[in-house]
Each structure stands twice: as structure tokens, then as C-alpha cells.
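I'd like to ask you about the structure that follows.
Removed: one protein chain of the complex. Kept in place: all other protein chains.
The block that comes next holds subunit A.
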Amino acid sequence: MTGGMLRTLLGNRTLLLGSLVTLVVLLGIVFGPMISPYDAEAMDFIDVLTPPDASHWLGTDSFGRDVLTRVLAGGRISFFASFCGVLLGAAIGTILGMSAAWHGGWREAGLMSACDLLFAFPSFVLALFMMVVLGFGLHNVIIAIGLTYLPIFARLSRNLTRSLMHEPFVQAARLMGQRPARILAVEILPNILSTLLVQASVGVAFGIVMEAGLSFLGLGVQPPTPSLGVILADGREYFQRGPWVLTLTGLVVSVALLGLNLLGDGLRDLTDPRLRKAAGP
């Protein structure tokens, strides 16, 4: 990391806090399940529904499983699902949006109308609908999240590409006889990537909420796979006897998402100089 980057990071408190929380969360979900003395799936019928204490920081659930270990393992699955879904939607959406902007005409009009149509469904209803069409399960959650994000990235990359298409450096590449695919990938993509990345970082946070929502209703990841939605749904079952499972799991999820959202905010301030000025002290 260069000195300039470090200074930017330290100067922007939102970005700093966001990156720190996100880093801790990522380390937690990658290494947590390995370090933890418990197994996310191992049942222990002696320690059933014990409130949080020194040995079980978030308590245990109705099968005596350590909630913290489950949350970390579930966080890993939920983050993976959301990340893959957003990546899928971003990759396909960006390719479609950029080539639509390049070709113009009916291809552009067609893609934008399709995006308008997808935008007209409530996002969660669209995801729910996709789960019925595809069937429940982790893979289809990823596809559903991807489909929800596809129109967002398609529209964004199309608008950004259009705004750059008549810039001198693009014209120069054109006159040199470069192929369109090469111009889009080498000349235009690096210039719009930062905006797309900001959108993606916020998207991952929403994707996690979407996975949790779908699995919470039982339409997403299916137990015993511990995704965050599955753990929250479990916690609801015995909410009266062990309220900490649902409450604390949700609290941990909220803090993790807070980190991701702050990171997105900080990156946005950084990439948009107009906002940087208006963002306040």
C-alpha cells in the first residue's frame, strides 16, 4: 500500500471504519470456523439453549450448537452466495450494457426495455419468483441475486459507456482500427470500473439481506446448511425460550452489513469528486 493510499484511507473516517469492519468480518468468516473449538453442525444435548457466557459467546441453540460458530459458518455461505450472485449479475450486466451502448439502435432499446421490465418488479418478489421457477437451494439463490442485479449493472454500464464513447482516446483507438471488443475492454472498462465496484460493494450487502430473507422464509438455502437466513429462521422457532439466538445473530449481521455499507459510502466519496466536496467534514 502506497503512502498516498494510506493517507486517503486515514483521512476518510467512513472508509476507514468500513474497511476495518469488513476486514474483521472477512477474517472472521474465513478463519472463524477453523479456530472455533466447536463444530457448526455438532449437537450437544447437555448444553441446550444456554444463554451467552464465557464459553459460548452468543449462547447455544436448541440442539446445543454454538451460535457464534454457526453465525461465522453461515456468514461464509451467505457472503459467498451474495458475492457470487453480484459477480454474476455484474459480469453479464456489464457485458450486455457495454455492447448495447456500443451498437446502439434496436439492441440498446431492447436491452433497456428489458431492464425497465425487471425494474418494475419489486426486487424481493422477483427473487421469490425465480426461486419458484428454479427450485429452492443455494445455487438458485445465487442465480436469483444475479438476476436482480443484472439490470442495475446493465443500465449503469450502458450509461457510463455512452458518456465515454465520443471521448478522443476512444476515437483514437477506433481510428487505429481496433476491434470493438478490445476498445470496450481495454479503453472503456478501466475508466468505468471504479463506479461499478462501488455499486458492487453496496450490492453485496443487499444480496446478503436478500439471501437471509429468502432463507428465513424457507425459500432459499435449505437446512441443515447453516446460512444466515437459516440460522435466523431457526432462532424464530424457539424465540420465546432462547431470544438471544435470533437477536444476537441479527445484531452481528447488522454490524457486518454496516461495515459493508460504510465501505461503499467511503468508496463512493472517493470516486466521485463532486460528492467528496458535499460529503461534509
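The rule we apply is simple: a contact is a pair of C-beta atoms (placed from the backbone, for glycine too) under 8 Å apart; a residue touches a chain by one contact, two chains touch by 3 or more; residues count from 1.
Convention: contacts and distances are computed from a predicted model.
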Name the chain not shown, per its UniProt record: "ABC transporter permease", "LytTR family transcriptional regulator", "Solute-binding protein family 5 domain-containing protein" or "Golgi phosphoprotein 3 GPP34"?
"ABC transporter permease"
Contact residue for the chain not shown (choose from A:S62, A:T247 or A:T271)
A:T247
Which of A:P51, A:G104, A:P122 or A:P180 sits in contact with the chain that's absent?
A:P122
Which listed residue (A:D47, A:D61, A:D234 or A:D265) would be found touching the missing chain in the intact complex?
A:D265
Interface with the unshown chain - residue positions in subunit A:
113, 116-117, 119-125, 127-129, 131-135, 205, 209, 212-213, 216-219, 232, 236, 239, 243, 246-247, 250, 253-255, 257-258, 260-262, 265, 278, 280-281
